[in-house]
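Right, one structure below, let's go through it.
All protein chains but one are shown in place.
The block that comes next holds chain A.
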């Protein structure tokens, strides 16, 4: 499903160069505007979570309604180990990722015996249970009052306290995340995942160990979320349980759906659109509807989610890929092939119809 696969190397190189230039130049274009920079950082952090989820949902075809729990595991592990145990932020980040992977393994083994509704419910239940622990385990998480005074992340002993270096750090994580996801998608694992997505029965009859692959993707998506959570904790230096409840999990889901699960870039696109739209709505809605509460944008995101799923089930990257192919005048045959894949994907974002 990737447009990149069909491009020549020359075009691809150009695309990478332009991308790198935009990435390096973006903060300088908005220099001095910390608001834009912090928005970009937020996009990066969410992109990391939703890239992991894209792997899980798009490629393994599994739905997760509790992803914010892993985000929280990363954030609280980092917060506790750096603030109370004096660990370096990097070690704490790694520890959080390892813990998230372990939790995903323990939860995933029974959960992935379930399918469809039950899987969605089980991940939702897991999310609520973790949220309760974040809220109630006051000795470690600070409870509802939150966790204050998380030390900043350090590179070569220098704390990253301003937004600019943090922007580059987060972007590096996102790039590494997308690059890793691309490699996975194109590897043997990726082919196995696509087979699972197409038909679990067919895949298993060909000898694909379905549970193992699903579990691996679940653990991987947990690591992505946890790393993003750790970075978030060190960036804002204050966290509270509300950031890691069910509603944030649904926001991550919305990002993945907006971006589209057919491409590894979907997470980044979805996060960018989600954050930008959210900020824009926060600015515009109070002007149009002075009485609207602070959370009014949820109506909009709810509608967007429904409309996207009905009319654009491949998300924005799906639409972009189609447009891109048209732009480069792909041969008639290729279009026909991808159209077949598109309609297939439209039917099966989350596994087969029961």
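Here is the rule we use: a residue touches a chain if its C-beta (ideal position, glycine included) is under 8 Å from a C-beta of that chain, and two chains touch if they have at least 3 such contacts; residues count from 1.
In this text, contacts and distances are computed from a predicted model.
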item	value
Protein name, per the UniProt record, of whichever chain is missing from view ("Probable tRNA sulfurtransferase", "NADPH-dependent stearoyl-CoA 9-desaturase", "ABC transporter permease" or "Type-4 uracil-DNA glycosylase")	"ABC transporter permease"
Residue, one of A:96, A:177, A:190 or A:313, that touches the chain absent here	A:313
Residue among A:46, A:59, A:76 or A:126 touching the omitted chain	A:126
Of A:86, A:110, A:139 or A:207, the one touching the omitted chain in the full complex	A:110
Interface residues of chain A (partner: the chain not displayed)	57, 61, 63, 65, 110-111, 113-114, 116-118, 120-122, 124-126, 128-129, 131-133, 135-136, 246, 250, 253-254, 257, 289, 291-293, 295-306, 309-310, 313, 346-354
